[in-house]
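Supplied in structure tokens, the structure appears directly below.
With one protein chain withheld, the remaining protein chains of the complex are depicted in position.
Every chain is named by a letter (A, B, C and D) in the order it is written, and numbering of its residues begins at 1.
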Amino acid sequence: MLKVEDLSVFYGQIQALKSISFEVKQGEVVTLIGANGAGKSTVLKTISGLLRGRNGSSITFMGQDISRMEPHRIVERGLSHVPEGRRIFLQMSVLENLQMGAYTGAGDMEADIEQVFERFPRLRERQRQVAGTLSGGEQQMLAIGRALMSRPKLMMLDEPSMGLAPILIEQIFDIITELNAAGTTILLVEQNARMALSVAHRGYVLETGRVVLADTAQALLNSDAVKKAYLGG
Amino acid sequence: MIFISQLINGVHVGSIYALVALGYSMVYGIIKLINFAHGDIIMVASYAVWYGAVRMGLPTWAAILLSIVICPLLGMLIEKIAYKPLRGSARISLLITAIGVSFLLQNLARMIFTATPQSLPALIPGKLSVGPWTLSYTTLVTIAVAVVMMLCLNLLVSRTKMGKAMRAVSEDTEAAQLMGINVNHTISFTFAIGSGLAAVAAVLYCCSYPQVSPTMGSLLGLKAFVAAVLGGIGSIPGAMVGGFVIGIAESLTKGYIHSGLADALVFLILIVVLIVRPAGLMGVHRPEKV
Amino acid sequence: GSTPAPSSGTSEPGDTQDTGPIKIGYLGPLTGGAAQYGIAVQNGMMLYVDEINANGGVMGRQVEVVAYDDKGDAVEALTAFNRLVSQDEVVAIVGAVTSGPTIAVAQESANMDNPIPMITASATADEVTAYGDNMFRSCFLDPFQGETMGRYAAEVLKAKTAAVIYNNSSDYSVGLMESFSQTCSDMGVEMVAVEAYAEGDVDFRAQLTNINAKNPDVVLIPDYYNAVDLVIQQLRGMGNQSTLLGCDGWDGLLNVTANADNLFDCYFSNHYSAEDPMAAAFVETFMARHNEEPMSFSATAYDAARVLFDAMERAGTTESAAVIAAMKETDLECVTGHITFNEKNNPIKTCSIITIKDGAYKLDRNY
Amino acid sequence: MFDDTKLYPLPSGGYLTARDLDKPPILDIRYLGIDFGGLRALTDFNLIVGRSEITGLIGPNGAGKTTVFNLITNVYQPTRGSIILDGVDTKGMSTHQVSRLGVARTFQNIRLFKDISVIDNVKIGLHHETRYQMPEALLRLPGYFKREKVADQRALELLSIFDMESLAYKPAGSLSYGAQRRLEIVRALATNPSVLLLDEPAAGMNPSETGELMENILHIRNTFNIAIVLIEHDMSLVMGVCEGIAVLNYGKIIAKGTPEEIRQNPEVIEAYLGKGVRE
Partner (left out) sequence: MNTKRTAFYYLLAALLTVGFYFVLTGLIRAGVIGKYHADMLIPVGFYIMLAVSLNLTCGFLGQLPLGHAGFMAVGAYTSALATRYLPFEGALGFWIALLLGALMAAAFGVVVGLPALRLSGDYLAIITLGFGEIIKGILLNLNFTGGARGFKGIPKQTDLTTVYICLVLTLFFIRTLINSRFGRAIISIRENEIAAESCGIHTTFYKTMTFSIAAFFAGLAGGLYAHYIGVLYPTTFGFDTSIEILVMVVLGGMGSITGSVISAATLRLLPEMLRAFLDYRMVIYSLLLIVVMIFRPTGLMGRYEFRLSKIFAPKGDKSHV
């Protein structure tokens, strides 16, 4: 479904990604793990068009090259991205944020909002509140809820568990599994590698801009190298 | 009696400030830029009216149309060339660029049309007499157009999809893109609307003060900018209220307090208002969440 | 550039090429808010320079003008002045145009070792000619015009009440307002309203509403024609019928006005009347060249150049002291009247009161 | 003698460790509350923090934890209740005054002085300790050089807690996320606090980095002998370092106690921990 080949990305002079290749197949949950600054967020941003790869990089989504496409076109094709740091619209209300999520106009907005509220009852309580005054965790829920509003075919989540209460982390991962079961393909970036690998089918390990390991999630969970570096021994 | 006349004077001037302030607020709302060139777009619009009506001898409506077509294009062009490359940069760099554009427009106008003011024929002649008062049609039209424009704009921003997109882009461009919003279009559109408003303001200005000169936009722009801030910059009803308040305050200080100190007094009012309401009259003060 | 000839060590460098062109300087705002006045002065001056060059120049030499923009700013004017004097080595300067820069350069030039002759066509403030003997002017002084119009209101128009609306950012306008008010009260005309506005203002309705409520016999509007036109249109728009008084800044009003019907009962002081044959010729050539009527400063600038070159011709040299001495002896029939200078280098000339009738200027009387 | 990390309940409804039992508490918060418009974000919040205690503050998202920090530092003024800091009521003070009285904090969303160097970030924390006057600075009198030198040394010393001396001259904004969190702690320490408030210090860190952070926190408490209040969602960190824990839900305290007690508390499990707490 999504195929990334020879992706190199620069921030000015600094090369953040060094010829990365990986693939996400229809119906999979794939996770990218790696230390701070490995380049995980950069990968997602490049896929969604916020950054551009160097010449020679190719990104195909459902058989179409999207590496030169504008971000809003990419979203229209059914690829949605929950960025790092939530990036909700702080001055808008919770409800308006959700409406923005449905900007491309896929599906029935009212029903979708209802569904999000069912998943995150806290958001229903706060639907008129200005998003900027939500607590960190509430903002994270809103960010995920907003991304769901566009009914994506492929959803990319950048550290969705950051700053969330343990019980919510469980919920988020449940939701990921649920969404996946309902047919959404998922690309997940996580610090919480153990959790991520426990819901994923396959995983890639990034180190300083390179893919250093690629395997099934189970195999990675059992790998000594991964255990030592990312699972806390 | 005189008081009512002074009030009408104030509302009349205020309507023009309000229209110009709306343009400031639109552009400010989306890219947080105090568009110093906005006043000069009004100048270009006025020259367009003058050129059409006087030089080319077009009928009034055609001259107005000419100006309303040219300005949005000019606004979009300026945005593409001068502001777009600076989107990620510090806001003050953008501000200086806007000042540069303002100087450029003024000086180009001076070179093309000379520094001598040009005069226009009366666009809306005639006046209405109600009892002891005479009210020119110009005043009526100006006030009406300003109010209607404000209402339309408010609807546009709060009700339409484009309006939503504008708000989203103004808050977080990157996140807006991830929602599927075409940021370039949205910004271009905002500039087109803002400059279109400038053209409308210019037409009304020309009706009231039938004289165009290369520097005519500076003071008008400055005052309208003050009006926009007073009302709460970024807020559309705020721009309107700010415009009226400045217009009326000016008129009443000139009429009743001291005509020589009017500008200083108006600024004093502004400062007092801002100290009491730090986000302007209609602006909502949203403290940063810590 | 001019390289000083080695033989003539004592005289001024600009004077050494007796056959080369005579370089004079022009200083005034060509950009910025005051540009229109600077350009008007430059146009008037160039008209004379071109005429004299076409007629064989001054003392057989062509005249070359080095023009610099001062943006109406005194600092810029000083720098430009220094450049004119020490780089371009001009022998005389016409300028500056607005009072601030003019005073600044007048003061600077008076402190020079060998002050060069200077003549301004438009700086009306009293002090302009106070610093040195080398500074002349071809325009009126502020108090003179205010006084004249005050007397005119009292003596000729028999006004009982008067009002003023003036530009309080302009020294010219303030100066006229002050002397007019003074004269009026001296002559028993009651000042019923004095209202001010700022440079760049276009809406005067608030102030005019006050004036109109007092219904004065005369209203003085001491400013330049573009502001004046807006004031008059708005005042007449209120149904006001007072007699309106003005100053030389009004010259050119008919050029800009959109509605000449409202310009009734208007009287302003001016340097000349177009009915005078010499002035008529000037207006005609100016119109032919620039396709618009000259404002009064173009006329005074034309005369300024004329006074300067006449003095050179009479002095037979471009040497500063001699030219200045000759200028003091000026006795010349000019576009703006018969010019002689008083001991303070200010012109002694008559003042024409112009009225507007049927969309044309008419000489009311010389006063 | 008693075990010195054990908690002892106080009559006021607070807890103290044995270690601090005989000293007046550094922080004594009574019936604290704040409303945002109609929202009662915090009510009846009581907390007592001993002189050298590490206290955990946990609770679901939006429970009001960060709000507590904002109240202690007087970023917000409380609607109800009082905060006694080392015997002084901080009512009506401004943030910088509270800071000078000995409260330092980090922020949930990092707030560094991004464009200036790491060492200058720390030296801003040292502002009041660097005691020279304006004339000394303007005229470059000897006092300036002396105290600046001391400040430099002190800043480097503080950075060495996290082995960050090598980063001293980099702009703070260029550091990796983890390093930025640590720098914030260093900067807070530089203000010479008696209470250190840490808001989610481990967010965005992977488990091995969190482990290191845990050691650092203990190290800081032991060397500086100060009280630390910690907000965190990473249970391994909270359970690992805190002596006492208070749990907030919907702006109210629902439980207080030792890590062991909290872990077992059914209400806390229900509202916050969930069934399968993995550490």
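In this text, contacts are C-beta pairs under 8 Å (C-beta built on N, C-alpha and C of every residue); 3 or more make two chains touch, one makes a residue touch a chain.
Worth saying up front: this structure is predicted, and the values here are computed from it rather than measured.
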| item | value |
| --- | --- |
| Neighbouring shown chains of the undisplayed chain, as defined at the top | B, C, D |
| From D:91, D:149 or D:219, residue that would touch the chain that is not displayed | D:149 |
| Chain not shown: contacting residue from D:18, D:39, D:84 or D:137 | D:137 |
| Full-complex contact with the absent chain, from B:1, B:92 or B:130 | B:92 |
| Contacting the left-out chain in the complete assembly, out of C:52, C:125 or C:326 | C:125 |
| Candidate in contact with the missing chain, chosen from C:104, C:165 or C:220 | C:104 |
| Selected residue (touches chain absent from view) among B:34, B:206, B:239 or B:281 | B:34 |
| Touch residues of subunit B, complete complex, unshown partner | 28, 34, 82, 85-86, 89-90, 92-97, 99-104, 106-108, 110-111, 222, 225-226, 229, 233, 258, 260-261, 263-265, 267-268, 270-271, 274-275, 278-280, 288, 290 |
| Where the unshown chain meets subunit D, residue by residue | 73, 75, 94-96, 99-100, 104-105, 107, 111-116, 120, 123-128, 130, 132, 134, 137-140, 144-145, 148-149, 151-152, 169, 187-188, 190-191 |
| Subunit C residues touching the omitted chain (full complex) | 30-31, 67-69, 73-75, 78-80, 82-83, 85-87, 99-100, 103-104, 107, 111, 125, 127, 167-171, 173-175, 198-199 |
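Simple rule for what comes next: only the chains that are shown with their structure count from here on.
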| item | value |
| --- | --- |
| Whole-Å gap between the CA centroids of subunit A and subunit D | 31 |
| Subunit B: positions in contact with at least two other chains | none |
| Multi-partner residues of subunit A (at least 2 other chains) | 133 |
| Of all residues in subunit C, those that touch subunit B in their complex | 31-33, 35-36, 38-40, 168, 195-198, 200-203, 205-207, 209-210, 213, 226, 229-230, 233, 237-239, 256-259, 292 |
| Residues of subunit A that touch subunit D when the two form their complex | 35-37, 122, 129, 133-138, 140-141, 159, 162-170, 191-195, 228-233 |
| For the subunit A and subunit B complex, residues of the former touching the latter | 48-50, 70-72, 75-76, 80-81, 83, 87-92, 96, 99-101, 103-104, 130, 132-133, 146, 150 |
